[in-house]
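Here we show just some of the chains, and they stay where they sit in the whole.
Chain naming follows the written order as A, B, C and D, and within any one chain the residues start at number 1.
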Amino acid sequence: GGGGEERKTEDGLTVVTVAYTPIFSVGALQLGIDQGFFEEQGLQVELKQVANPPSGIAAVAGDEVDFNYTPSIPFLNAIANGVQLEIVGAADGYAEGTKAEVEADPAVGLKHDDTAVVVPASSGIESAADLEGKTVSVPARGAQLEVTIAAAIEAAGGDPAKVNWITLDFPSAVSSLKSGRVDAAGLVVPFVTQAVQAGGRIITSPGVEFFDDGAIGLWVSSAALAKEDPELVKSFEAAVEATNEYAAAHVAEAQQAAATVLKTDLAVVQAGSVPAFPTTVDPADVQSVADRMKELGYLKKDIDAASLVFGS
Amino acid sequence: MSERQVRLSIEGLHKGYGAGAARKEVISDLTFDVHAGEFVCIVGPSGAGKTTLLKCLTGLHPASSGAVRLDGKVVDGPPRQMALVLQEYTRSLMPWLTVEKNVRLPLANLKIGKAEREQRITDALREVGLSDVRTSYPWQLSGGMQQRVAIARALAYRPEVLVMDEPFASVDAQTRADLEDLMLKVRQDFGITIVLVTHDIDEAVYLSDRVVVVTKGPCTVDEIIPVELPFPRDQIETKSDPRFVDLRARVFSRIKASA
Amino acid sequence: MTRRLSLVALELWLPVVVLLGWWLWSAGAAEPFFPPLQEILTRFREMWLFEQFVSDVLPSLRNMAVGFGIASVVGIAVGLVLARVRLLREAFEPLMHFVRATPGVALVPIFILLLGFGPSMKISIIATAAVFPTIIATMDGVRSADPVLLDISRAYQLNRRQRVTKVLLPSAGPQIFAGLQVSLQVAFVVMIASEMLGSTEGIGALTLLAQQSFAVTDMWSGIVLLGLLGYLVNLLFLLARGRVLHWYDGARKAAKE
Amino acid sequence: MPTLRPGTVRRYAVGTASIAATALLWQWAVTGPLADKPFATVPEILGKLRDFAGDPLFWSSLGETFRVAAIGLAISVVLGVAAGLLVGQSDLAYRSTRVLVEFLKPIPPIVILPLLVLVLGPTGDMGIFLVAFGGVFPLITQTAHGVHDVDPVAAETARSFRLTRWQRIRTLVAPTALPFVATGVRISANAALVIALVSEIIGGAPGLGKDLVLAQTTGDYPAIYALVVTFGVLGVLINSALAAVERRALFWHSSVRSEVTA
């Protein structure tokens, strides 16, 4: 990270460091790099993998990387706690009409939403409301899965405050589900598939239910960078926009790129959901997430999403 | 007491340290016997190999070749009926145990009652003059006192064979004389066999039935000198016996020759 | 009395300076990740005194104490056996180093799989991680026993139990306690890590939750709590050590008189 | 002696046999009682290891992890031994720093990681810092105890000849503390590997930790366990190397001596 002269390469490109979390939608970024959208904007991207969005956010806030991938929920958590960030682009999300489609036919949930709540097939849990009073595993407390599942429970008429949340990594969650140590598990693909194969049943796709159509995964930078070097941020924004436009039109290529970056089989990626790649971030989408989180008690104060988008 | 019966026999003993080119022969073809109830002193120049010999004798170190036998049985580890006082007395007491616990430690395994055990500890400590430091730790004692704790430990064990390596090196002349007489008395009372290494020629002659003079580089028996002075012996009387003076001179000249 | 006071002063001057420095520096800075010390202390009082202390701190400490206890006993026993039995040492040393180099991220799921996520899982993880420093230190300590003392114990026919309890363990005592002190530190660190997964309560769970959700002040108050507890537990440890090794400290102090 | 002595051969044979037995036990467990659990069989793991062996990226990951662990360990040894010598010898230094050190010791790397990422970024440097932070305290503890182990008689000898402080440290204190330091280094060495990995998992430097995160996100169990095996082997190798160095450096120490004479 850091500004100054050493950012320039010999070809006159500006080096930007971008932190990402290893999920399938990172394929789009790689595709965009391969397609030269960043070079067109005078940028040379240096990728840094981080384990989870919070550490990426810390890296951005400390000016150690320039941009970071984060879903809107950890982003809002950080904002609420005084971390100065700005949204500079969309990373992934749901295509228009997805929510309606899934509501009409829950079976297609997995196709769009890579998250799901799985229960043992034989359990009596039929809807999210039944999760009240149960033990539910999530990969991290206060993060996306917990918030979305809580919202689903509330929407179905249950009380999310009465859920016993428990942190578990996905492999442990799958085996704990099987051995009955948890009543339900919030999972992502490919673990959803594994859990279903091992006798699990999907009761809800909390992601689609929670989010409106539009961007969920965001590209963010520190507010300081946005202020000091708006030109740089603007070029990144433009490159991301071009990237997403191309990726949305060439999903198969994006999946292939994801398989390469994540060093996994293409089949594994294809088994996952098909992400949408929105070109821009609609502040209203983020705002509605913030409002829902406030309602559910995950945020302590009101947030004005519009002011967080770069250039606003 | 049948003194002619062989208790300990050392036969063609060889012992070296190190291996290969660095090997150093310390004991070479050493042979002698110790009879039951006998008091044998070993004298010889510093670095001759006396300590090494005692370690082989007690089975602490294996012989390179040759054999040590106790009552006809080959010694391949410390035999139960032996007790040992090592030259490195400062390091041979457990610093974490008080004086009385140091003495008690080996007694726990003997088939004797508690009362007898405590009696033996009390007696042994009294005999070496340490009754008043029972509950001190070794590191709170002077060098000579530590050495006497090691002696008390061996005495309380009441071994049949007692092996001692310069046990009186650090005590004053008076205490030394007392301890010498104590050894003679213990031998008398319990009929035990004693092998003792010393640098004090007077002491060797005063105590022994026979004095074994060993030579240096490598260690082997130079001469075995019988001491035919009458028992009981007495510090003043025996030491002024002309035979004593003769023997002393003889031992001294042997050591001088072999150094 | 004045000696006492000056000792206390000696122990406290640097921490006081550091605290003051921290207080002044953090009071002015508007860094979201480095909140003012005053706020941290306020949160500390709100978070941990005293309700949470019973519901979250005590269970964590109990897990740590039990785990450390098991690690101590097992570590000393295994270290002793490995030091004395060459075949076992040669067989188990590679395995031991293998397991030690295995990251917790890979081990924790196995423990969860086998033991669920109750206290027994946490205690097992703590004990497993904390046992190694003690094993290694005991092994090294027992192997450096003075050969003269070993000769003496052989000559006097000490049986195995006596050799272990009266000679080997005391002589390795200083090394064993050095190892135990490291184990204690490991137990502390792993107590936190063990609450990373499968927990809803405990110092670690709360501190990590705070960390993940950017409740930075809460996270700092967790760190402060950990530091305080660590200091106190170490004091207890030193007290116990002093009792067991009084002969050792005494011998060394005698020489300095 | 550089030649393979019978004892060395024997040691390797026994070690290899016990590892083989463990592998068999594992294979039995994952094909038998734990068959439906997310583990990988020995052939799967070996297959994956073979893939790794042919993959230059794997080797560069390995090298990076090793580099971070080695540099971090070296720093913690230098700092830990220096600090241990200081607090071991000077009561003033010990008492002044005790509260702070004991306060810092129980703070786990995973808790302060975000702060480090903030200050140092997701880089190898951060990994090195974490490894050093994790390893330095065991070394301080061990070294300080080693310093206290100096024989009082030897200490008096040194004083009576008025050896300078530096001479005392070099010829008396350091050799006495060396066995304790050696213990400390062996304790810290494997911890260094583990912490290097943890820092990569979060920090994203191109090391094995990053590969492990990838394997976990994609649920690739053979890869997970192949990486675990890689780490274990690395740990065993590092320890063997340290033990060999130790045997040379401590030739005079009774733990090594006894094997020569007895």
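Remarks
One rule holds in what follows: contacts are C-beta pairs under 8 Å (C-beta built on N, C-alpha and C of every residue); 3 or more make two chains touch, one makes a residue touch a chain.
It should be emphasised that the depicted structure is a prediction, and the values quoted were computed from it without experimental measurement.
Chain composition of the whole assembly in this file works out to A x1, B x2, C x1, D x1.
Following the convention adopted for this analysis, only the chains that are shown with their structure count from here on.
Separating the CA-averaged centres of chain B and chain D is a span of 49 Å.
Under the contact definition stated at the top, the residues of chain D that touch 2 or more other chains are 37-38, 114-115, 118, 201, 216. Within the complex formed with chain B, the residues of chain C that make contact are 146, 148-149, 151-152, 154-159, 162, 166-167, 170-171, 173, 247-248, 250-251, 254.
For chain C in complex with chain A, the touching residues are 32-33, 105, 108-109, 112-113, 116-117, 196-200, 205, 208-209, 211-216.
Residues 55, 58, 60, 77-78, 80, 82-84, 86, 88, 91-92, 94-97, 105-106, 108-109, 137, 139-140, 153, 157 of chain B touch chain C in their complex.
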